[in-house]
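First the structure, in the form of structure tokens, and then the observations on it.
One protein chain omitted, others in place.
Going by the order they are written in, the chains are A and B; count residues from 1 in each one.
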Amino acid sequence: MARVTFDNVVKKYGDTTVVKGLNLELPDGAFTVLVGPSGCGKTTTLRMIAGLEPVTSGAIRIGDKDVTTLEPKDRDIAMVFQNYALYPHLTVRENLAFPLRAIRVNRADALKRADAVAETMGLTALLDRKPKDLSGGQQQRVAIGRAIIREPAVFLFDEPLSNLDAKLRVEMRTELLQLQRRLGITSLFVTHDQEEAMTLSDFIVVMRDGEIAQQGKPKDVYDRPNSTFVAAFVGSPKMNLMEGTFSAGKFVADSGLTLAVAGVSAGKKILGVRPDDVILEVGGKSSSRGRVGVIELLGPRAIVQVDASGQSLTAVVESSRMEGIVEGAEVGISIRDSSHHLFDAETGQRV
Amino acid sequence: MKFQNAMMAPLLSVMAVAVGFPLMYSLWLGFTSYQLVSGGVADFVGLDNYMRVLSDRDYWASLSATATYVFLSVTFELIIGLTLALALQSQKWFKNFTRSFLLAPMFITPIAVGLMFRFFLNDQLGAIPYYLNQVGLSYDFFGSGRALVSLAFIDVWQWTPFMVLLLLAGLESIPKQPIEAARVDGANRFYIFRRVTLPMLSPILIVAVLLRGLDALKVFEYVYATTRGGPGIETKTIQYLTYQTGISYYRLAEASAMAFILLVIVLGVIILLFRRLERVNIR
Partner (left out) sequence: MNRFKLIDASRIVLLVVAVAAVALPLLWVALASFKTPADLNQPGIVWFTPTMSNWAEVLSSDIFVAVGRSILVATVTVGIAVVVGSMGAYSIARFSTGGSLSRFGILAAQVLPPAVLVFPFLSVAYMLRLNGTLVPIIFSHLSFVVPVVTWFLIGFFAAVPKEIEEQARVDGFGRFDTFRLVVLPQVLPGIGAAAIFGFTLSWNDMFYGLILSPSNSTILPVAIAGFNTFRGVELGPMAVAILIAIIPVVIASFFVQKRLVQGISGGAVKG
């Protein structure tokens, strides 16, 4: 149980700077998710906490201890890798007990604790099997069990759910979250999947090109993205972003589409509207009109793509309101009040 | 000390004692007039030994005989080895047994192989000459002009398996797609082999030829078992000559010089091989 602090951490490979002056504090006992597109530096950051990558400059602290130059084994951390890295020559029980050997727990006690952890993770029936005889989900559980047996100060997860099929992923997400709540250990979870990030995190850090684009509570980052990058990255389907000019209560996109948007000062801006906030009406009174393109039915909702004056918009429509909205239909487009986001046309920053 | 260097240290220490030190000492020996009874002390004679060796006609004859031997054996090993490797690759029945059996010769101690053939080919006691006589042919395997070839033949018997091993590994590691693509395009077997398989195999062929060639250079046991250098000096290969000079004639220092010249030749060849290997890896 400890805070993790990054103090101006820089990581270079030769001449390439992969992590640029990172200043970050992971809240104690919270589930923090590090998310971003591939190459943004999130995995490197995670590995630096683990001690698997040396830090070029800066300091990392776990609790009050400066661990920057310490070997992984001296940092009191546990890590789960993407492909679980189970020891092929050991049984499940031995895999679970293995980390205890490093801290000199005697064999009998170690195996007892392994059995206890196995029960927590629902692995009791598999204790005598070898990793190659386990399914992906079972291997994952063993990897997690192996991480928790030492009760470390920090948990590190490197995209552990990426190799699971979609249904299993969602199940494991819930289990992981419940486990973390129960143990209360500071956790850092890296993923490229923003949906996973949003559902799992107490605290989310969005990274891009080696820097933090935005950090905060998931709801805050979703409701108030501070740049077009974060706005487009977080939330699915992607936010609609349009460049255009505001004047007299109207927004005229560069593509030609006109939308009524109140309360915005004049000038060139980027308008962002989440698909959930785009309202489509068959017929309708709105002066902004468009033609329905592709429709994806998702059960309770539908994702509707609309072509409006050369601008493509995505809208999310409740199934109950889908009456008449079919491919080729003409619809009126409007935006839910005060749900829009504005970004500077040059910098992409929130205004 | 850094972990990786600490892990290398034991290896380096053993190599320094078992190889490095003797190498340096051998170099020094070549420049002296050392005798076994000298007990570590000897006169420095500069390049005398080297001069004597290089001006000795027998030495050059020996080099020539060795070169012929290497050329003959490696060429045949390559051709036969490649053919066998191709045949083994598509083998289905008794695959493991055939492979293990055909590889067996390379594991036998060379002196045993030499002695085995000495008598197998002996004109009085051997099976082959006997059966040749039965059909009216008479061939003296160890006679003048033929002994060297017979020795090369022994080398081929024992070491073709080594070639087969390397070439099989090579054949199994080259990508199958280009071959399949050529087949789909309608090329016949021989064309595919010549234009697709062989070029892809060439780096391994080179490694195999050079490894085998360098090993063949060191031939000693077959000579010791059969001809002891004869008839005349026809089969006095370089390692045998060196052994004779140093041990039979007690000219240790001169033998060292002889050996060191051979070493320089060998090093030259492996530096070339190595450059070639590195280039292939970079590609």
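Just so it is clear, contacts are C-beta pairs under 8 Å (C-beta built on N, C-alpha and C of every residue); 3 or more make two chains touch, one makes a residue touch a chain.
Since this is a predicted model, take the numbers as computed values, not measurements.
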| item | value |
| --- | --- |
| Listed residues B:Val53, B:Val70 or B:Leu84, member touching the removed chain | B:Leu84 |
| From B:Gln4, B:Ser55 or B:Ser138, residue that would touch the chain that is not displayed | B:Gln4 |
| Residue of B:Ala104, B:Ala181 or B:Leu198 in touch with the missing chain, whole complex considered | B:Ala104 |
| For chain A, residues in touch with the removed chain | 50-52, 71-73, 77-79, 81, 83, 85, 87-89, 98-99, 101-103, 146, 150, 156 |
| Contact footprint on chain B, counting only the chain that is left out | 3-5, 7-8, 10-12, 14-15, 17-19, 21-23, 25-26, 29, 34, 36, 39-40, 83-84, 87-88, 90-91, 96, 98-105, 107-112, 115-120, 124-127, 129-131, 134, 157, 165-166, 168-170, 172-173, 189, 204, 207, 211, 214-215, 217-218, 220-221, 224-225, 238-239, 242-243, 246-247, 252, 255-256, 258-260, 262-263, 266-267, 270-271, 273-274, 277-278, 280-281 |
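Note that in this section only the chains that are shown with their structure count from here on.
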| item | value |
| --- | --- |
| Interchain centroid distance [CA atoms averaged], chain A/chain B, Å | 61 |
